[in-house]
Every structure is written in structure tokens, then in C-alpha cells.
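All protein chains but one are shown at their positions in the complex.
Just so it is clear, A, B and C label the chains in written order, and each chain counts residues from 1 on its own.
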Amino acid sequence: MTFFNVEKIRKEFPILGQEVRSGVPLVYLDSTATAQKPAVVIDAMDNYYRTTNANIHRGVHYLAEKATSEYEAARLKIANFINANKPREIIYTRNTTESINLVAQSWGRSFLKQGDLIILTEMEHHSNLVPWHMLAQEKDLRLEFIPVTEDGELDQVVYDRLLDEGPKLVAFSHMSNVLGTINPAQEIVRKAKLAGAVTLIDGAQSVPHFDVSVKELGVDFLAFSAHKMVGPTGIGVLWGREELLNAMPPFLGGGDMIKKVLLRSFIPNELPYKFEAGTPAIAEAIGFGAAIDFLNSVGMDNIATHEHALVQSALIKLKTIPSLQVLGENAVNRGGVVSFTLAGIHPHDVAQILDQYGIAIRAGHHCAMPLHDKYGIPASSRASFYLYNTEAEVDHLVETLHKVTEMFA
Amino acid sequence: MTFFNVEKIRKEFPILGQEVRSGVPLVYLDSTATAQKPAVVIDAMDNYYRTTNANIHRGVHYLAEKATSEYEAARLKIANFINANKPREIIYTRNTTESINLVAQSWGRSFLKQGDLIILTEMEHHSNLVPWHMLAQEKDLRLEFIPVTEDGELDQVVYDRLLDEGPKLVAFSHMSNVLGTINPAQEIVRKAKLAGAVTLIDGAQSVPHFDVSVKELGVDFLAFSAHKMVGPTGIGVLWGREELLNAMPPFLGGGDMIKKVLLRSFIPNELPYKFEAGTPAIAEAIGFGAAIDFLNSVGMDNIATHEHALVQSALIKLKTIPSLQVLGENAVNRGGVVSFTLAGIHPHDVAQILDQYGIAIRAGHHCAMPLHDKYGIPASSRASFYLYNTEAEVDHLVETLHKVTEMFA
Amino acid sequence: MDDLYREVIIEHYKNPSYRGSLDPHDISFEDENPLCGDHIRVDLRIDANGIVTEAAFDGHGCAISQASADLLLESIIGKSVDQVKQLKKGDVMDLLGIELGPVRLKCALLPLKILKAGVYGLGEATDDLVEAE
Partner (left out) sequence: MDDLYREVIIEHYKNPSYRGSLDPHDISFEDENPLCGDHIRVDLRIDANGIVTEAAFDGHGCAISQASADLLLESIIGKSVDQVKQLKKGDVMDLLGIELGPVRLKCALLPLKILKAGVYGLGEATDDLVEAE
């Protein structure tokens, strides 16, 4: 375990030294929406554009070869990061959302048929709902949902019952972006496999925050986004088992994803290129590789431990605000996210007043409307923590929330 | 017309000052694959990550609002750049390829039916072929092709005949990335409209190189990529007429593209968000905006004039190499691209030897296999010019090609 | 301190003068901002000369949207329907007297959007109704 020094880490992130308004330093508690970037990531892309920029794969000149090998080196880093067997199982996409759509449209459209059952959960992000809504409508599929209990966990009893109905796919988020609940992914996958279902994990909130191994999970597909793990916008990953990816038809058509093109037909390329049509996000892949290096240098276990400490302390301190209600407060296993409501005060007002004090939190449905419907609320406020947040920031949050309640008293 | 000084322009592009190997300066003649980036573009993204980075649309804190407004400001710049009516007609995608796939999968899948005719051309890039292959296979559509004449132009006689068959879509590239031919887009669109067809222009090679106005063209869809117009990788645009975009179903499902999500259904968002699922390429949009500013400051007419001069001079000087054959040499209207073959020498060998002299060109099928099939060759060598290239570079190219022919003599 | 939450906003939010409903009414329209769940219904009574004589709103949402509704209705009593149709973003911003980012702007403009969709007799409250022309 490497030594973890949050003040040293903060220095690596240029934005964190900034004042939002004169005299008001930034307190960034919105990493669940997107993470901040360390200088090494920003510089990797800057450097790429200043010294290496070229289109990849098809080029035989110096820059093209250098760009290609850096682009592919990043793929290997990502494969190792999630303990994948082969870099060719790493498909670059734009984000988690596109990764899940790729599975829905390529795998789902080919392998699911009328009446087939997909199991999702009530705590899903819209990214792991709407692609299935679209597919279900097109192919007349059935969607069922593992309910969320009062404690903010998945109801395993109902899940077991749903498994009896012979699902073809079980797709769920590893960690809720609203409740912070870390779901027992390995167990969910194990049961799904026994029931003969293919499994997909929305890893948008897990891969950035703790060690995730696709081998240990036993899952078939894993989706995540670079921008939530100190990497750039514009790039995400779909990891899939090679056999499954090989059996799937292409998703988008165009350059690079083909082996051969005739006027009226084409032969798709090998993995991973089959799924990477057109000029990809080259600089972003290289930035993503730098982000992986950075996270590895800090250590994913250190990050998870740090966040755990912050969120536990936040949960205790937030109890000093009587009108504050945490969503899914009692989840046993939770990551660095706290969503809450303040009686009589709309989350947008909370977020805006906190912003006056330099504190950036999210307010809204956090792209999880069905979960908010379940709680009978249209919106909540959400504070989230990452490797660069401090105990002092937690205190600042709690103090300022006290002020908010006073303003509206 | 602003004053055009190529040496001054070159200074804005950090990579152009570089040596490929010690003593061998870079001569970048591969802008058709991807363009180099001026410092202002690189810095815009760098600055975004250092001072502004946040997720957009849903945030009420300072950074989120700043990021959102910069992201949307770029959309407006792009809309103005192509003379679009409204910024909401600008859909951010990953690249030209995704833009065309979006039209194929959303518009095409909804509005085309068995037996419908799509007219393409023999000079299309795979990006404007394979999406239609995929759709044609799925929906049993007919594909017909406007032939390329000996001179490298589209055969208007055959086009007229094909129009009699009542096409539903005419999709073609504004400028060929192999031949350099600039097609008479306004005329092609006018005829297609008369025949009742929807029209799509692949603007990957036109929007970066000369002034393109969707209003003047009268077209329905226009696709292009930032990375080919001194902007970043990872972002492209689909422009579409508002009525058409409104009538189309969503493409990918997820966050941001929805108005409302229930457990089993959703209501799509308004334009342009309906087509932008998940966290978009935020930094890239801002970089794209900076690229547009840069191109505007140079002046698109200046760029076109400069490239025209370079390519005309290249065509003349290349004639000094007897074994060299230019593809589509006699096209009347052509942009800054020259593809050629050297008798008995494979393009890959040509490119690799030129690379030894610091000259970066492309060798291969340039994602236009059917066009190469038509010429009966598997591959060609391609030199392409952009605003930062010089007459001296043209000379260097021609001299070095002489050396190549001697090596193989 | 909190300029953004001028006392007038919190005051109109906590103690609105126009909250309620009108039955019968001449115009009634409701809609919501899906981004935050703010929901507002506006009821109007219009006299023979096309003058707004009474107005009421109901709904739930943030202080900005609710205060904006209350202030907006206060401002239109006695105005003609034609005048209401002319109302713009700037008018609402003047009533609120604060600066707002893009997301909160949607909250602030929701009541005006609904009001205008109502008086124009549209089926839908679109952003076009309140965007700067």
C-alpha cells in the first residue's frame, strides 16, 4: 500500500487551487458527475497534439505510427486495469452510455426475441434504462426490475424470484450514482449465470472508485467512462468477453471497422476494430491511458479507503441537521456518494446557495428519475467524494447546509 | 479578404516546427486524414480542464454553468460557420462516420422501406457506404451508384437516369478524399429534391477546406469531423433540418437525451439533446469552437485559394515523373488532394521511403476500396495540402519521389 | 450575503399572494420542468375587454420558480392578453432582480412559458416562447 497524502494529491489537480469567486475557493463535491483531471492527464493530450498528432491504423509515416502505438498502448493499460484477458476486448466508445447502447443494439437486437426477459434494477441510471426501453419497444421484450429496499439495497428475494422466469440478460449498476450503494456484483452475476442469462455491469461509478476485476466478477460486459476517472471527456469503454463480441454484428459502419468494402457489401474487421468506426478519439485514448497510470500510482485501494472514511464522516455529521434526510442511509456497502433532501427546500435552491460558498454539488434527479419516483421526490441534492476531497471539505459542506436551513427557516 | 501569410500561420501550429528525426524536419502532407492543431485549439482544451471542467446541462454550480455555456457557445459558432438556421440543428457526434450512421439508423430505419432506392456514388468513403450497406441488408433496400468518369467526376447522365427511378435518398461526398474532386453539390441536391429525395452531404473534406453554406446547398443533412478542420479528435457534427430531426426517433438512449424516464418508457428531449445521449465530448466541443474561430480568422476563402495554388503547382510538377499516374487528373473543380501511383512501386513503399525524408503522406485505399477497385488498383499514394503547407514542401515532395523511382529502377 | 436569494424571493416563495386556483377560469395551463420536477399550473380570468382580472398558480418546485410565478402573476393583473403575449425573458428577470445561470434560468422562466402557452392557446410550453427573440 503506497502512502496516501491528500494534500499532495490535490496539488496534481490544477483546478482545485482555484477560487470560484474572489475569496471563495472551490470545494468540488461533484465527482460522480465528472471528475477533475490531474496535470499529467491534461499534459498527455497537450503533448500528443503538439508532437504526435496523426490519424491512426492506416498510416505508415512516423507520426501515424507513433500515434497508433500510443493509442494501442492505452488500450493495453485499460485492459490490465480491469483485469481483462486481452486488449482486443476493450472497445473504445464515447462514454458508458454509448457502451450500453452498443450492447443493446448489436448483441440485443441479434440475440433477443419477442417475449424475452431483461432484468434491470430500480436504481439504474437512465443510461442503463433507456437503451433497453428502446430495444424492448422494438422487439417486444419484457423488462423487470429488482426493487430497491428502504435501506437502499437491491432486494435479493425478488431477484431470486425473477431469475426463475428465465431472463436472457441481467444488467445493473455496480454502484448507484444516487445512493452510493455498492451492489454485490459477483453474487448477482453468479446467480444470473446459473439462470443462463448474459450479464452487463454499468461500471460508471465502480471502475473509477475501487478495484474492479472482470475476471473475479465473472461478468460478460462492463461499461465505464474516462471522464469519471480523472480522464478526458469524449471516451469510454465497453469491455466484453471475446466470444460474445465476436458473435455480435457491427454497431456503426464506416472506416476502420471493415476488412473489405465492395459497392454493396462489406466484411467486418477483427476485434476491437469491428466496433470502432471512423476516426476514434485518439488524443482522448492517450489521455485515458495517462489517467489509468495516475490512478495506479495512487492505488485503487487507497482511493476506496479514503472515500470510505470521508463518506462515513459525512453521514455522521449530516445527522446534526434535523431536517436533512439521506437517501438509502443504511446501505451496508457504500461508496463516496451522499444524496439527501432538506425538508421544505428544493435541491436546486440548496445547490445554488452552496455554490455561493464555493461548494459544487449536484441537484436534480441525477439521471435516475425512476429511483426518485420510488422515493416520491422529484429531485435530491448530492455530494460526492473522490481521491482529492478532504475532511475539511466535509465540514464546510455540513456547516453551510446549516446556514441554508436557517435562511429558509 | 484578410492577408494570408503561410509562414505566420505555420508558427501557430506547434507540431510543424518539429523534426521527425534529427535533422529531418516534418513535412506534413496528410491533412486529409487528420489536420494539425494550432496552439489556440490545444490551449482552449487545456484551459477548460484547468479552470472550468464540470459536467453540463444538469448542474447549477459555477463550474457546471460555465462549462455548459462554453459548450453551447461552440454549437452556435459551428451553426454560423455552416450558415445553419439554428444552433439546435447542430448535433454533436464523435465524427463524420457517426453522423452518417445516425441518419441511417434513425431516419433511415424509420422512413425507408423494402425496395426503396438510395443513390450513392462510386467515390464514397467507407463512412458513406457501410452504414447504407447495413441498413440495406436490414430493410432490403436498393443501392445504386453514380459512376466516376475517367476524369474523376460524377457521371451526371447516369445520375439523371437514376433519378427517374424515384430515389428516397441521395447521399454523396462534397469532395472526394482520394481524387480531390469537388462535386457540384448544389446541382446534385437540386435535382434530388426535384425527384423527391432527401439529401445528405458527407462534408468531411469540404467543410474544412472551403466555405460551405447549408442554406445555399439546400441540403437536408451535412456530416463533418472536427479533427479534419484543425479541431480535436472525438467530436464531429451532424447538421440536419429541424423538421427532419424532429420527426426522427432518438439514436442512442441514456442521460440528457430524455425529458422524462419511467421504469418502462421514456419521453425524448428536445433538439439537439434528443440525439446527445450521455456525457458528451465537452472539452472537445470547446476545442472545436476555438478551431472555428481560428479558421474564421484566417478566412475560408483564403484557405481555398492557397490550397488551390498548391495543388495546381503539384499537378504540374508531378508530371516530371514519367512513371507517375495521378488519379482523376482532369477533374475541373478540385481541392488540395493528389492521389497517384508509381509504376512498379507499391504505395506503402513510396510512403515509407518518403517518411525517411520527413514527408508524411498516406498510402492505401484511403477508406475508398470501391473507388480503387474501379481503377483496378489495391492502393494509391496520397499527398494532401492544407492552409499550413508551402510551395517548398511541394518541391520537396516531387524531388523525393524522383529519388524513390531511382531506387526501384 | 446571498444576493442570489434576495429576500423578496424567499418571501414570495414562503408567502405567495397568488397561490391557489380559479374555478371557473377562462384560461388554465400547466406544465413542468423535467430537469428538476418543478410543476406549475396557472389559472386566469379575462374580462370582455381582454384584460386579466384575476390570476392564480399552483404547483411545487424551487424558490426561484415559485417566486417567479407569484411575481409574474402580480405583474399581469390589469394587463391585456396582448400585453401578456409580449412578455419576455427580460421582464421576468427584472421582477426577480437577480442573475441566473442556464439551469436556474429554466426554473425562473417556467411560469412565463406556461402563462404564454396558455394565452396563446398552445398545447405545449416550448422554450421558443421565452427565448430572447
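The rule we apply is simple: a residue touches a chain if its C-beta (ideal position, glycine included) is under 8 Å from a C-beta of that chain, and two chains touch if they have at least 3 such contacts.
Remember, predicted model here, so these are calculated numbers, not experimental data.
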{"item": "Interface partners of the hidden chain - shown chains only, full complex considered", "value": "A, B"}
{"item": "Which of A:68, A:156 or A:313 contacts the chain that the document leaves out", "value": "A:68"}
{"item": "Residue, one of B:86, B:348 or B:402, that touches the chain absent here", "value": "B:348"}
{"item": "Identified contact with the non-displayed chain, of B:17, B:166, B:196 or B:378", "value": "B:378"}
{"item": "Given A:113, A:260, A:319 or A:402, the one touching the chain that is not displayed", "value": "A:260"}
{"item": "Contact partner of the left-out chain, one of A:37, A:57, A:372 or A:396", "value": "A:57"}
{"item": "Interface with the unshown chain - residue positions in chain B", "value": "345-349, 352-353, 356, 363-365, 372, 377-379, 407-408"}
{"item": "Contact set of chain A toward the excluded chain (per top definition)", "value": "57-60, 62, 64-65, 68-69, 72, 258-260, 267, 270"}
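Please note the rule applied: only the chains that are shown with their structure count from here on.
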{"item": "Separation of chain A from chain B, taking each centre as the mean of its C-alpha atoms, in whole Å", "value": "31"}
{"item": "Separation of chain B from chain C, taking each centre as the mean of its C-alpha atoms, in whole Å", "value": "45"}
{"item": "Chain B residues counted as touching two or more neighbouring chains", "value": "58-60, 62, 64, 258, 260"}
{"item": "Numbers and ranges of chain C residues touching at least 2 other chains", "value": "35, 103-104"}
